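The other protein chains are all here in position, but one chain of the complex has been omitted.
On to chain A.
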Amino acid sequence: MSRTIANLRPEWLTPEVMAIAVAMLQALVILLAAVLVGAILTVVERRLLGWWQDRYGPNRVGPFGVLQLVADMIKIFFKEDWIPPFADKTLFVLAPAIAMASLLLSFMIIPITPGWGVANWNIGLLFFLAMGGINVYSVLLGGWASANKYALIGAMRSSAQTISYEVFMGLSLMGVVAMAGSFNLREIVDAQQGLWYIVPQFLGFCNFLIAGFAVVHRHPFDQPEAEQELADGYHIEYSSMKFGMFFIGEYVGMLLVSALVVTLFFGGWHGPVLPPIFWFVLKTSFFLMLFILVRASLPRPRYDRVMTFGWIVCLPLTLINLLVTGGVILLAAPG
């Protein structure tokens, strides 16, 4: 039977070619899924916010408001795509593309199930940190190219905040890296078969979550946007699909941080009875809900308090965590 199939196969379709085709298909599916989930989240967030704040939220379009996304998309596509005459045109167009691309590229390194995932690199975690670093430019350039005071203030706040929080975002992950002995995310997930890293690395988890909120500038760290003071900050001059890319990019960032938290601290796809993909989706959805719940319940702190909190509280905690982790690993090491 297998011989007949082998005979039917065309000459160029070697196992290598098939492996490449499958990998490319997987990458495409993951990319589309990430964008689609990001888009759907915009509506899910508004419905959940409405529910938690005891009001309806968008419930008019379609049954239970499920078609709201379609309505939003139609609206955003047909708006005038306006570039202000005083703006720096190249950078103005480039900024939203960086916002979307840097975050989507980071999905490459996330292992979804044993068989699913795009890149299996030894520097996986460093790649995420690098892309996080590149992502700062989107806000920075968007704010500067708009040539608008509010946008510039938003961009400057954002760069200061992101640089500060990226310092201990990287450091809070080093505890996990030290325990697993690898930057490779698949090896980190496999190292958590017995015990999820949330237990030994609880401080690291707290710091990473806070830094994650700050780096994708979600509420309560949405200083660069701050509707009440800055009237939407860095994307104030953007309209149509360019605004859409900033907007969806924020949700893609949320999804990315949730998936990373699951991979690094909650055992990735591991879980009893049910298939791996189910566990991964369930855990990631939980953290997405957490993102939305935090937005629904916490007020936004003053800007200087955000900076002070990062440097005075989070950085020392991260360093202590790293020190203790290193000490324990050295003590437990044989010899």
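Definition applied: a contact is a pair of C-beta atoms (placed from the backbone, for glycine too) under 8 Å apart; a residue touches a chain by one contact, two chains touch by 3 or more; residues count from 1.
Definition applied: contacts and distances are computed from a predicted model.
K.L.:
Name the absent chain by its UniProt protein name; which of "Transketolase", "NADH-quinone oxidoreductase subunit J", "Heptaprenyl diphosphate synthase component 2" or "Electron transfer flavoprotein subunit beta" is it?
P.N.:
Options "Transketolase", "NADH-quinone oxidoreductase subunit J", "Heptaprenyl diphosphate synthase component 2" or "Electron transfer flavoprotein subunit beta" considered; the missing chain's recorded name is "NADH-quinone oxidoreductase subunit J".
K.L.:
Which of these touches the unseen chain: A:V37, A:A87, A:A155 or A:I236?
P.N.:
A:A155
K.L.:
Please pick, from A:F107, A:W144 or A:Y238, the residue that touches the omitted chain in the full complex.
P.N.:
Of these options, the touching residue for the absent chain is A:W144.
K.L.:
In the full complex, which of A:I76, A:L129 or A:M241 touches the chain missing from this view?
P.N.:
Residue touching the chain left out of view: A:L129.
K.L.:
Which parts of chain A are in contact with the chain that was left out?
P.N.:
Within chain A, the residues touching the omitted chain are 88, 90-91, 121-123, 126-127, 129-130, 132-134, 136-137, 140-141, 143-144, 152, 155-156, 159-160, 162-163, 166, 170, 304.
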